[in-house]
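Step one of this worksheet: look at the structure below.
Left out: one protein chain. Kept in place: all the others.
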């Protein structure tokens, strides 16, 4: 290996390692910033890495993805972005070698049901060695793709906001149990330009209480009627609420989502009252995985927030947990508002299939 | 028509089912159709199409409870139709079909393994699972889970009435042989045991376009009970059982001949037990575990739409 190659590998390692430690230390949190940062990391990784053929390239990115997911398994945005980039690469590779997939391309609506009877066997042919020039091309195309991805992430809010008018009517009472969500805030602010409505905000005590106050303050300053309610009051007011608006942290292929703690109960309550629930989420929050193990999705936070140390006589005698997230079942949500339109939770699998490649669902 | 006397599609179909207990009805139907093609050697595509439609028609009418089988016939017919359009030489396609009968069987079995792999994540240690009637694919899923050292217990319903032996018993015995602890219950006991159950698994004879399933009688009531108790109901089914039907209620299912429910004052008449399938609408089903992955009900209709409209 040449000296430059060693240097490149080292640089690559440094990049990835520093990002991973940032993730682990939670210096980067929140799906939005994680997604953007992951894009930037991948861009740097791609421009600094060396490979001889596309398989190697894909393996390399997969490796990075795997490490990112291991570093912070509940920050799904990182894994999603890696998968998106992999899809870009694979699309690019397939386009440049059209002969391989000519057969399947013939059928525009090819159903996988025909797999049973189909002619071509599913085993993939290994990619051929590619020339340096081709590699360079691929590199620049992929980096361009990532740039577009970054643009997409940056403009998520604008696209979601386009739908506000269709979803809120005048004098409606909305309830949002996720005051930590920037997407929800932007959505409401945008909506207030066209509609007059009241927003009820749950406190999300203890984890998001300060966000809640900031959120309420921002809305109130924008002259939106805002009411802060304690988390326990949700049932009492639900009969007056027109729509429930939640921000999702991560959306899964089955249409379920992970969001702030307490939201699952709020959505359940909304269902009991037949109040529609809509979730807002950027496309980068959609994960192709299936939430099999509910426990593994939920992060547990500082229990000192639940039982402060002033209550020292209880500390140690009582078991206290402070889950940060909740998993919301698909049937609790009526629609997802994304930057590419609104979808029923039933249909999320399709959105996911469109944006990720099946072979990248599991990176390990 | 040139359907000469010596070949009987129904018999061939039944023979396939008999020879290999592992084979499902749609696959047997496909195999029977392939055999027919091999024997008849149609020379033009229109002859082929005629042959196929005759044979499928004959199969569907001669076999009671033809839902599952018609899924196979439809799949095969559509495939042939699609490919005669697509391949410039239908010859090539025909040869492929005729020569690969074994391959289809193999793939059908593989898809069962694939389902077992997908479904594995649904079963956890210490689960109690309720299973209705006998289903090969559910069995293979449970056996696979057992082989991965997951410890779980199973309630098996007796699944009465049925015409070919006791399905529930068969399922229970098969599970016991694999070392899975089983509790066999009467169908009327389901409500009684349901609070102990963590999840319900059932197979399907056919998966309708809405995502609802047609399955051994009693499935519907278990689905309703499970929904009421908030227990997840997972349907385990191969994708070749997706069938282009959209029943709205039980009455929309084909009624086997001479078995309309009738009321009588005759004390000698006992059960009116000719009905062996019922329909479970999709809202009772939590998810569909198939060889295409874990699907929602709308994914089923998408697959069917893709197959039928071009």
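By written order: A and B. Residues from 1 in each chain.
Everything below uses one rule, namely that contacts are C-beta pairs under 8 Å (C-beta built on N, C-alpha and C of every residue); 3 or more make two chains touch, one makes a residue touch a chain.
The rule we apply is simple: contacts and distances are computed from a predicted model.
A.B. asks: Name the chain not shown, per its UniProt record: "CTLH domain-containing protein", "AP complex subunit sigma", "Translation initiation factor eIF2B subunit delta" or "Glucose-induced degradation protein 4 homolog"?
C.D. replies: Matching "CTLH domain-containing protein", "AP complex subunit sigma", "Translation initiation factor eIF2B subunit delta" or "Glucose-induced degradation protein 4 homolog" to the record, the invisible chain is "Translation initiation factor eIF2B subunit delta".
A.B. asks: Can you list the shown chains that the absent chain is in touch with?
C.D. replies: Taking every chain of the complex into account, the missing one touches A, B.
A.B. asks: Given that one chain is not shown, which residue among A:37, A:75, A:92 or A:326 touches it?
C.D. replies: Spelled out, the listed residue whose C-beta touches the missing chain is A:326.
A.B. asks: If I consider the whole complex, including the chain that's not displayed, which of A:28, A:216, A:279 or A:337 touches that chain?
C.D. replies: Touches the omitted chain: A:216.
A.B. asks: I need the residue numbers on subunit A that touch the omitted chain, in ascending order.
C.D. replies: Residues of subunit A in touch with the missing chain: 173, 198, 200, 203-207, 209-210, 213-214, 216-217, 219-221, 223-237, 239-240, 261-262, 264-265, 268-269, 272, 294-295, 298, 306-308, 310-311, 313-314, 317-323, 326-327.
A.B. asks: Which subunit B residues would touch the chain omitted from the figure, given the whole complex?
C.D. replies: 195, 229-230
Basically, only the chains that are shown with their structure count from here on.
A.B. asks: How many angstrom between the C-alpha centroids of subunit B and subunit A?
C.D. replies: It comes to 37 Å between the two C-alpha centres.
A.B. asks: Any idea which subunit A residues touch subunit B in the complex?
C.D. replies: Touching subunit B from subunit A are residues 106-117, 119, 253-255, 290, 292-293, 330, 344-347, 349-350.
A.B. asks: Flag every residue of subunit B that touches subunit A in the complex, lowest number first.
C.D. replies: Where subunit B meets subunit A, its residues are 30, 75-76, 79, 82, 86, 93, 96-97, 104, 107-108, 111, 121-122, 239-240, 242, 287, 291-292, 294-299, 302-304, 306-307, 309-310.
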